[in-house]
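Sending over a structure as structure tokens; questions will come in a sec.
All protein chains but one are shown in place.
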Amino acid sequence: MSEFLFIAGAALAIVGGLLAVVARNLFHASLGLAMTLTGTAGLFIPLAGELIAVVQILVYLGATAISIIFILMLSPPFYLKRPNRNAMKVVGAIGVVLIFAVPLMRAVMSVSASDPLNHVAPTVNQIGRALLTEFVFPLKLFPFS
Amino acid sequence: MSLSAYLILSAVLFLFGAFGMMERRNMVGLLISIELMLNAASINFMAFNHFLYPGTVTGQIMTLFVIGLAAAEATLFLAIVFAVYRHYRSINVERVDHLRG
Amino acid sequence: MMLQLLPEFAALGALLILFFVTLGNNVSDRAARWITLALSGFVLVAAIAAQDQSGLMFANSYKLDTYSQFFKILMAFGLMANALLGWPLRSVPTAQRSEYYFLFFAAGLAMMLLASAFSFLVLYVAMELLSYSLYTMVGMRRARTESIESSVKYIIIGATASAIGLFGVSYIYGATGSLNFGALIDSLKGTTTHSALLMPGLVMVLSSFLFKLAAFPFHAWAPDAYETASSPVAMFLASVSKLAGIAFLFRLVYMVKPYMPEFETVIGILALITMTFGNLVAFRQTSVKRLFAYSSIAQAGYLMLGMIGFGDSAPVAVVFYSAIYLLMNLVVFAVVLELERYGEDPTLASFQGLYKRNALMAMALLVALFSLAGVPPLAGFFGKWLLFSSAAQGGHIWFVAFAILNSVLSLYYYLFLVKAAYFGDVPKEAVSLDKGGSRIAILVTTIAIALLGLYPRVLTEYLTGLNFPRSLLP
Partner (left out) sequence: MQIQLGIATVLSPILSFVLIAAVGLRRPTVAKIISLTAATVSLVCASMLLLGVNDPAFKIQATWSWLMDDPSKFTIGLLLDPLSLVMLFVVSIISWLVQWYSLSYMEEDARQGKFFAFISLFCFAMMGFTIAPNLLQSFMCWELVGLGSYLLIGFWNHLPSAATAARKAFIVTRLGDVGFFIALLLAWTGLGTLDFGAMAGDAMSATWKAAIGGSDYGVWISIALFLAVAGKSAQFPLYAWLPDAMEGPTPVSALIHAATMVAAGVYLLARMSFVLVLGSEAAIMAWHGLAVIAMITALMSGAVAIVQSDIKRVFAYSTISQLGYMIVGIGTGAVAAGMMHLFTHAFFKALLFLTAGAFIHAAHSNSITDIARAGGAKLKLPMMALFVGSMALMGFFPFAGFYSKDAILEHLFVEGDWILFGMALLGVFITAYYTSRVIYLMLKVPAEPHQGHGDEHGHGHGLHLGSWMKLPLGFLAFASLVAGNVWLWKAHNWFVIPEAEHGNAALITALVSTAIAAAGAFYSARVFYWRTSADPMASMTGFATLLREKWYLDDAYWAIVHNFYLPITAFLQKVETIIVKGALDGIGTVSMTFARGFARAQTGEVQHYLGMSFVVVAAVVLILMSR
């Protein structure tokens, strides 16, 4: 089950992410973002983060992604103007990303851990308690930003 | 699945975001790329929490904050994008290059 | 707890009061300014009252110590000086002025939080609060549409830096299992199984601070933002807002340095690139605000060099230089503000013959510029001396030699301004500068720079007495 959720979520996230950065139509890109966010929410479930998955869907997808789409729809259709791709820019960006990928991948490969067995997902209660005790300060600060 | 799988996935999403930041011309496209990068960070937090530090909730809470900050950032960014559109009649970042040197 | 967090609560209270007072937009601009000034004075009093507080709060995520409390005093002082010197808010659109005051205190609150943050979560929340306030303030400019452009660049670079930083935090979390700095130090001491994640995480987190400090490679926003933002905002950016970045970056560097010597080299090299870049590009500028942007980039480079200094002397050096950095930039921008009264952007040409238009201002400018260039016996020289000798004691003698050469280079463009101000002829269309509203403030700040140069002991000894090395280590 967790493998399936991971593969499905990861596929959704990757495809969505790719769409989000390569689609020339901004509207499609926004949909790509929404896909990624949904896929990520799916990934959170095998990571014992059901609550976060729900919040991800509600806030991230429901508010952020939708507001982007909403604004695209309300605004004059500048997203339909598709500027020509600049080949050099694409190649350059890919180059930079590849350079960046090397250290990231090396760092990632250095850790390995398998799925902890019999790990009970934290309950909403637990998270709420932590929020109101350990993390109460940033929580109270948060509304100001 | 192992931790590495999640980390690789998040690194890939982060790099997609970085690519978008450099390649996209449309400012809304840039916003989408930023959201991708932030999202990659949240996957990391969740994965580390689950695999390495089970029984705690720090990573999950951090993810909550990331989601919230991303929402706030998106709002501010969109507001500025519209201000740009009013002035320049374009939201192409390459056009916004009067300041140099 | 109320007493311990007095300055933060004061800033918060000021923010709320201004929010409600200006809510209906029926308060006159003049009244709002007076309220702002009074409230910032109140924040300063609160910061001074709370200077002896110490302790770890909120589950070890917030640390009050002599270091943070002193920085809060500096920030509160900077806020008040900004409220006073930034008096003529002409270039900010009238409709947005109440927002300006509101954001002013929001940024102030965020800076104070940054000085004390002891957990990446608090750090990030505070940092975003500061950034959002500044993004908005930069865009507030009536006369120039480019201000929105610089705001866009600012937010794009800032959002990228914070995204990279956040990704770095996630790696640090992976390595330590906690967001607290205490845990970070513990895992730096021991070799945990995941320590390979620490270093990339730390470097990526660093980028957020380099952005705040306008240091290479995240410096690109600064010249645009300084040039096009209205001058009170530019003054705010150059003076107080940098203190927050310095305060936090140094705390991090100081904690990490003993365990990761490579980190020191990285900071040192970035410092050298930053200062060289700032000094050399400054030479070609014609807009004075842009020139001072590059100059402040260079100054950030000197500060970063001091950060990697010898453990016991570096904190005093960095804090001392931060204090005088604040003073020098306040004076310089106060003069720019006076010149900007009629809305034009000061260029080198508008400095021509400043001495004949207003001798006091020319004198203040001379003192501030020579101090920035590090000419003894002004405070800037002592600040540099402390920074450089600390770095030299830390074993970075070649970096220091390079930095000294840099400070000579910088004299070139500072003297350009001095030459224009003292030896130039007054342009025909120049407006009389007889009645400057903030003369006394300028005078006081200038005298402070001179006195701190002649008798730096008043400050250095006080700072040594605060025993930063002990308070900085967890």
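For reference, chains read A, B and C in written order, and residue numbers begin at 1 within each chain.
By definition in this document, contacts are C-beta pairs under 8 Å (C-beta built on N, C-alpha and C of every residue); 3 or more make two chains touch, one makes a residue touch a chain.
Just so it is clear, the structure is predicted and the values come from calculations on it, not from any experiment.
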{"item": "Displayed chains contacting the withheld chain", "value": "A, B, C"}
{"item": "Sole residue of C:F351, C:Y422 or C:F468 that reaches the chain not shown, by the stated touch rule", "value": "C:Y422"}
{"item": "Hidden partner chain, touching residue among C:G41, C:G182, C:P217 or C:P258", "value": "C:P217"}
{"item": "Identified contact with the non-displayed chain, of A:L26, A:A93 or A:V111", "value": "A:A93"}
{"item": "Residues in chain C touching the chain absent from view", "value": "152-153, 156-157, 160-161, 164, 199-200, 203-204, 207, 216-218, 220-221, 224, 262-263, 266, 276-277, 280-281, 283-284, 370, 375-377, 381-382, 385, 388-389, 392-393, 397, 400-401, 404-405, 408, 411-412, 415, 419, 422-423, 455-457, 460-461, 464"}
{"item": "For chain A, the residues touching the chain missing from this view", "value": "86-89, 91-97, 99-100, 102-103, 106-107"}
{"item": "Residue ranges of chain B at the interface with the undisplayed chain", "value": "18, 21-23, 93-94, 96-101"}
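Keep this in mind: only the chains that are shown with their structure count from here on.
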{"item": "Of B-C and A-B, whichever chain pair has more C-beta contact pairs", "value": "A-B"}
{"item": "Distance from the mean Cα position of chain C to that of chain A, given in whole angstrom", "value": "34"}
{"item": "Cα-centroid distance, chain B relative to chain C, in whole angstrom", "value": "27"}
{"item": "Whole-Å gap between the CA centroids of chain A and chain B", "value": "8"}
{"item": "Contacts with two or more other chains, residues of chain C listed in rising order", "value": "121, 125, 128, 132, 171, 174, 194"}
{"item": "Touching two or more other chains - residues of chain A", "value": "104, 111, 134-135, 138, 142, 145"}
{"item": "Chain C residues within the chain A interface of the complex", "value": "15, 57-59, 61-62, 106, 109-110, 113, 119, 121-122, 125-126, 128-129, 132, 171, 174, 193-194, 196-197, 199-200"}
{"item": "For the chain B and chain A complex, residues of the former touching the latter", "value": "1-9, 11-20, 22-26, 28-29, 31-33, 35-36, 39, 42-43, 46-47, 49-52, 54-58, 60-61, 63-65, 67-72, 74-75, 78, 82, 85, 90-92"}
{"item": "Chain C - residues contacting chain B, complex", "value": "121, 124-125, 128, 132, 135-136, 139, 145-146, 148-153, 155-156, 159-160, 163-164, 166-167, 169-171, 173-174, 177-179, 194, 223-224, 227-228, 281, 284-285, 290"}
